Structures are given as C-alpha cells and as structure tokens.
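Okay, handing you the structure first.
Removed from the display is one protein chain of the complex; every other protein chain stays in position.
What follows is chain A.
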Amino acid sequence: MSIQPANPPASGTAPGSEPILQARGVTMRFGGLTAVDGVDLDVAGGEIVGLIGPNGAGKTTFFNCLTGLYPPTAGSITFRGQRLAPKPYRVAEAGISRTFQNIRLFPNMTALENVMVGRHCRTREGLLSAIGRGPRYRAAEREARQTARELLSFLDLDRHASAIARSLPYGDQRKLEIARALASDPGLLLLDEPAAGMNPRETLALRETIFKIRQRGLSVVVIEHDMRFIFNLCDRLVVLARGRKLTEGRPDEVRADERVIATYLGTAPGTAEQEASDAR
C-alpha cells in the first residue's frame, strides 16, 4: 500500500507514521440540530481506531460524513493527501470502504455477487465490452470473481458463496458486509458496530479478523458499544459525546478518564457543567 507524502503529522497520530485520513472540523447540521460539531480525526496507516460514545453522540453521522453519504455542513476530509468529494462512489473509489450499522447487504443477491459488487469501482468494463465479451472483459470478470472468492474464504464464508445473502446467519451477514467492503481494495475500512448481535465466540473471531485485515495493510476505524471488544482491539480511542470530540488517547488513558465515565453514566462531578455548556 502506498502512502502518499502528505501534510505533516497532526497531533494525536501514532508516532512514526503519517496519517492517511485527516478530518478537520467536520460539522453536520440537520436544520437546528448539530449532530456532529467540529470533529477532527487523524488515522495513521495500519492503525486501528475505535470511535466510542453514548447513543446519539453522532458516531454514525460522522461515518456518513466521511463516506460522502452526507455532505458535511463544514469541514474538510482529506484521504491520502486528496480532498474527498462528498459523493459515496468517489469516496469508495478513493479507497475508503464501510459497513453499515443495520446490515445493508443486497439481500436477494448471492454472497459472491455481493462481494463482486464491492469490486465494482476497481473494474472499468463498460456496455460495449459487456456485450462484446472480448478477452479483456473476460480477464477482468475472472479477476473480480477470483478476488471475491478469495475474500469469501478470507472471512471463512466460502461455503456460502452461492447462497442468497438474506439466508445467511446473522453473524455471517456481518462478515459478508466486511468482505464486500474489502473487495474495493480500500486503504481505510470503517466498521459500524461490527460486533452487534454477535455471541462472545463470534466477537473474539471478529477481533482476530480485524487484526488480519490490518496485516493486509489497512487502517480500520470501528464504532462499537462492546467495551471489552473495543479496548482489546484498538490502538487508539476517540470518544464522541453530543457531536463533539470529548477526548482521545490510548485505551488505558481513555478508560481512566473521568469525563468518559461521566458521559456514559452521567453521575460523576462536572457533568452538570458540561451539560450546561452543551445546552448553550
């Protein structure tokens, strides 16, 4: 994976590597509601970053801004030194891929077809070559099928290759979403609650899978509510609360941070002040 020489490393980045993703002041307003308010995020190559926060903190909205699903009201997102246009297909082409909080597979397509759709933006065959089926088209199609099969076996889904996506067990559907996201050869993978609905054994296997994904050279940003899972997985944690970045740091630092505990439990001293300032 090539990391293009980009802007100087910003604060909060793991030492020694340059950020491939730089989000600066990302703000998303829906009418009077500010869902995400000036959030900065840097992700270094090969880093696993956890994005945590209570419900309604704006985590998924932030993901949607990163992937172009929502054009942010303000702020900029730079990936590998290039500013991203707020269009989902451009973001996918640039190398950011994602999964969804509530599974959004193509339910009536087979598992293999789902992954092959993920390969879409890395192939270029147009209408005429699809009709003509020249050697180049066939090579590209073979390559896409091959990659899709490899990814299915990477996520241990090969037995489901020709099964309809909807018929897969829940945990496998989540894994299939990851396989589909990996098919576009991304540099950064955004996982939105990948462990939701998984049993402890599946969660453990998922952690291994994410480590293996990192070994392929990818950076990963994970939203998750399963704290045990996230603290054992991530190099760095970013805590969002009410649309703002509360703090970030190594898992042990964040765990010890009183403000984080306060946000989740809402009982610690200082909460009232925080709330008052938010209300303004």
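In this section, contacts are C-beta pairs under 8 Å (C-beta built on N, C-alpha and C of every residue); 3 or more make two chains touch, one makes a residue touch a chain; residues count from 1.
Here is the rule we go by: contacts and distances are computed from a predicted model.
The subunit not displayed here is recorded in UniProt as "Inner-membrane translocator", chosen from "Inner-membrane translocator", "2-oxoglutarate ferredoxin oxidoreductase subunit beta", "Anti-sigma factor antagonist" or "Cytochrome c oxidase subunit 3". The hidden chain makes contact, of the residues A:Glu93, A:Asp235 or A:Asp257, with A:Glu93. Check A:Arg80, A:His160, A:Arg180 or A:Arg236 against the missing chain and you find that the one touching it is A:Arg180. Within the complete assembly, A:Asn108 is the residue of A:Ser76, A:Asn108, A:Ser153 or A:Asn232 that touches the hidden chain. One chain is missing from the display, and on chain A it is touched by residues 67, 69, 87-89, 91-93, 97-98, 100, 104-109, 113, 116-118, 120-123, 125-127, 130-131, 133, 137, 140-141, 144, 164, 166, 180-181, 183-184.
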